[in-house]
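Here the structure comes first, spelled out in structure tokens, and everything after it is commentary.
Missing here: one protein chain of the complex. Every other protein chain is in place.
So, subunit A:
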């Protein structure tokens, strides 16, 4: 029973991690309507930056967030402005896929050229210290990730729902032309959204770097899982991302423990395929988010 509890808690902690990676992805998808295949690579870039700053300046990894969030915001805004925006009007969405896949490939290999194939470890600064809560053990860093994830979900929901900028962003998502007629600068809203989405990744990078080793391919692992989370939670739904991440986190932990750690991915991706085909709107998605399925 204790083992089960421990695995469950591990799963929830993992869910927190997936949430924080996935919210940026689902936000960008929900508003800009683009699947950013390079999302994981933004995380990877952020983690390397966290490593460099922590080692170079000798600061606590969490302090780097003040540099990471703005840096990733700029990176995302640039990607939107110079790669996605020119392609939004493309006759065929395949070009957008190619562009973000290309960006992803370029970033992975850039990291390979700069840092080599070996992993680097950001100093953990005590975040790897286990905490005993009743029968289960969790790392301090994991709790921080979970708390931040929940705060970020609530914060983003409030931002989109309660502020004028948030309303403008949602208006652009629902009808770009109509929003423009109301005097909203749709391109600027897209750039802002993309920036916020990647800034979330910047925050995630500062939190994840002390716990996970950084390698050029780290993004691929996270982003594939993040896609699963986003589809399960309902495309574009931020609370859905939290729920989806928890489910996937627990499934991942459980299958890793009870089925075998080498088959974990097969279970998660198998589940992904089943969801895509059987319930494409996800857990919290509405019919309006079904743009990815033929009528």
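By our rule, a residue touches a chain if its C-beta (ideal position, glycine included) is under 8 Å from a C-beta of that chain, and two chains touch if they have at least 3 such contacts; residues count from 1.
The rule is short, and it goes like this: contacts and distances are computed from a predicted model.
A single chain of the complex does not appear, and UniProt lists its protein name as "Branched-chain amino acid ABC transporter ATP-binding protein/permease", one of "Branched-chain amino acid ABC transporter ATP-binding protein/permease", "FAD-linked oxidase C-terminal domain-containing protein", "histidine kinase" or "Manganese catalase family protein".
Within the full complex, the residue among A:17, A:68 or A:83 touching the omitted chain is A:83.
When the omitted chain is restored, the residue from A:111, A:149 or A:245 that touches it is A:111. By the touch rule set out above, subunit A reaches the unshown chain at residues 35, 37, 83, 86-87, 90-99, 101-113, 116-117, 216, 220, 224, 227-228, 231, 260, 262-263, 265-266, 269-270, 272-273, 276-277, 280, 291-295.
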